[in-house]
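Every protein chain but one is kept in place in this view of the complex.
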């Protein structure tokens, strides 16, 4: 069945195109810095925002008009899969991501849920082959159901821990079945509502136990894909354990998970934690932990997760620069964890919204690549830190100095000149790349 | 010389006292939970806020009226020391803290600064003996001088690194000379103004090198006091490396500093990072890294460091509960990194401000101790997590389960009942302790 | 039908009561400053949080266990009314508030909705008589339905304006029928998602037209109750027109609505706007516009509306002081626009949560009354502003001075002494009232 008969394949038509249903910056097979844009960007569509979101918010019910509702839940579920692959195909996007609950009905028992998942993943597997699409990552939704009100791996109730373990085992099985490139953990309820009634130590220990079980199981079945933690500071919980990249890395290292766990960095979550997107990417990158990204945008005046489609070309250019410096994201990619505004009610908006996000990243890739080709930022850094390339600086970096030797040096070199950084000039020069 | 002839010793007069120059809650030698209040709280006064602050802010010059200005810088410096110990004595506070630049003029060369420090620490040492006062910690100010505009250990200029090393060597020497209980690092400029021109990896590596030099030197001279990092997220820098407790711990562990480095947690800094004070204390405590605290308060509507004297008895009670659970802070303590409002211009306010902070902590200690005696929170936790004391929960905690075994369990236990946490009731019951 | 057979009437048992189902501070008929606590506080329960909320949040479905679901929507609707008055009665609370959609099913047409409202308000009217309860205010929900996605009175679609007008006419009719004391407007969607596509001028003009129609109609039917605007800065919209008290007052005065419109001030909304609750109350009070309050609490680290039950006795004491200075709220009152945490799943929590809020306000009333009896704050103000009671200050206040006369004065009085405010001392003395 097809659902978007009025939409044709979205093609690259160049900057000056007036056709809303075209790419103005994304030319999938164009080569930039030795790789095609497709390979650089590895775009993915999110099943939840694309297929199951309805435009509801805490103060309003759904608004989106969709034509894939069937007579039964099962029929709706299948129609969604049809529509999703039609979109992927027409958008020329190679990857997708989903939660278990996005693709299958949970039924009345865990067994029933598993059966539904089996049926739907058979269907999806066929479609992946038919359309030549790949699974960037899947995950288990362990935050929507009431049982998870106090967390999953960090629940105070051991039965909930067990239930979550079952969901994740199934998720890893599905990852193997669909040949997923990564497996993601977003700990939506792993955190606390109030510190007062929280056994913080036990909860974090349990979360680590949970992750080690996941490692053990994936090793056992021979599906050693990267596991990705997605940091978020707050909402729905008052405080979430994976607050930001640094906090998640602290946890990963403390519990010796670093060989298998990397990070899935999200723009909106960075903002909520008081950081820029590029900061979180840098922290992950410098710790060899930049796994994948969730692309979206937050208006910084707002204190909750809005998951807007990205459009800020200045900051996305800095983000793309981090990705280039990371030598790309592969096996990770760029997943649009972005939802249409509640007022974008038309099915067309699914296409228009994703085009806006894709072109924002494509334009930013072009800008970042040019910055790199010009060595614009590299030259600034080289000059700025040159004192560490020789003399006392080199000796410090090589570990040859001590407080005593440096005191001797400082007593003789205590009149220090400070060079200007000219930051105002640098920032506006970056703007010049955003053409 | 004395400077507060109108002020008598501040004494405990009980709750109903109408005398502003009395303690209404702090009774130093009263025993609570087996320790004197004095031992529990280990209060310290900060030399900078008490002696050198002048009431200036970014939009205004100094307002405080002080009578210790002499005819020369040296005379003023000495008068300050006299006045400071007079205050410590009249307040009945046992400890103090200072930056190097608080106590001595920096002169025109590093050598001159060192000479001035030697002279002033001789004087302070004598006063410590005379008044029976102790040094909680000292530190080096590596953020005020222009040379530190780009950081100290994380400066792009190796000569600045060397200068900072010399200051810290001297600081550790002073700590030994004055028998300090801890040594603190607040990395005021260790961070970035813009990520664009920052070599994040090199800067953090250098910061670690710096700290290892400090460890090596203190080992060498046989003065192995705890080194404390004080987290702060931003201001003056756009982003500071020691963003919060979790981030600082991530750094400490990554660079293998955990044996000697702990945290000095500040209330206002917690707020600026989007946390509660008790959260930061919990994170530190659960990682065996709660070293000491900087006591102050932030109005949460404000986005900069206001260092208000603490008065929020609800949150300070939760903070004191963390401290009791930590079995106290010793060898750390509670340092009032708190400054008078710009409008509190009178010398009397030095006393009134500190009394307000001390009584806030003393009242909160009384409340927290009662909560502990009643096992009020302990009982809540015991009941809430009881599923991990036996059965499947116990088996999880003991490491005996796997995703497969838990899947089997979950398939048989998939109807889970969620008990209420009754949080509203718990919170208002805590209020009942704040009498 | 009764729904809480295990709950007895909640009675005042005094501070030391260990019975969770008792008031420890609220003694309804106890007289304070010449009025009963009941008259001072005029507590109301909110139909929506109490009866229709289910514990869902943006990331999770409902969690609350409720026993009033019937076989049909109509039966459920009626059961809710039964349960609600049982709660009001057992809590000994005199007032209640509701949205139209809380009490009646919207059916498939506007006429059907009106018919359902007629039927349910007949039932509610009988119950009000039976239980001796009063309607503090009702309102129309003009934000949940998809038609309101772009606002109600400020929608870009005139048909939506008309629909909203019909809902408000019915709301005012219901207010008259049930003898309501006030009528409230919370403009949930009156604002913009993006300024780019917004005709700001037309939308605000339309909102004013809408309010004038409401005035005209209420005049016509002889039901001239106060109309109350409830400010909120953001969420669900990016920016809401009634941002805060000052903004709403600006609108009210610009459009000449001040004779009939006052404000309903909410604690959580104050926080989201960057203000304290007491600030918003002061702004309203000083403009003769303090109509009523929505009582709840926001953890200030969180950037969305959490509607927590109030427990912060320091700030609620300052709020109650504003209310005392306003000579009370009558015909307004204190409505608990407060919801149980998602983890407070038990029906008992309905009682425990409201007891916590009621006792917080009762305890704070006691503290504020004592502050007033002692003239504690009044004396501070009198002394602080005494320069305006005589001399040049009096002459300024009386409008007798000009820039020229004051220049003459200033040239002769240019050495000005600044007295300390002693704020640290004042704040901790307020704490002393919170016993």
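Going in written order, the chains are labelled A, B and C, and every chain counts its residues from 1.
The definition used in the following text is that a residue touches a chain if its C-beta (ideal position, glycine included) is under 8 Å from a C-beta of that chain, and two chains touch if they have at least 3 such contacts.
Quick caveat, the model's predicted, so the values are computed rather than measured.
Looking at A:63, A:182 or A:197, the residue that reaches the missing chain in the full complex is A:63. The omitted chain makes contact with just one of the residues C:157, C:179, C:330 or C:375: C:157. Within the entire complex, the positions of chain B that touch the omitted partner chain are 55, 57-63, 143-146, 148-150, 188-189, 193-194, 234-236, 238-239, 272, 299, 301-305, 341-343, 345. Within chain C, the residues in touch with the undisplayed chain are 109-111, 146-147, 149-150, 156-163, 165-166, 168-170, 172, 193-202, 204-206, 209, 213-214, 216-217, 233-234, 239, 243-244, 246-247, 249-250, 253-254, 273-276, 278-279, 282-283, 286-287, 318, 377, 380-381, 384-385, 387-388, 391-393, 396-397, 399, 401-404, 406-407, 409-411, 413-414, 416, 418-419, 421, 423, 426-427, 430.
Residues of chain A that touch the chain left out of view are 15, 20, 24, 63, 271, 274-276, 300-301, 309, 311-314, 340-341, 343-346, 348-349, 352-353, 355-357, 359-360, 363, 418-425, 427-428, 431-432, 434-435.
Following the convention adopted for this analysis, only the chains that are shown with their structure count from here on.
Centres computed as Cα averages put chain A at a distance of 40 Å from chain C.
Spacing of chain A relative to chain B, judged by their CA centroids, is 36 angstrom. For chain C, residues that reach two or more other chains under the stated contact definition are 63, 301, 341, 343, 345.
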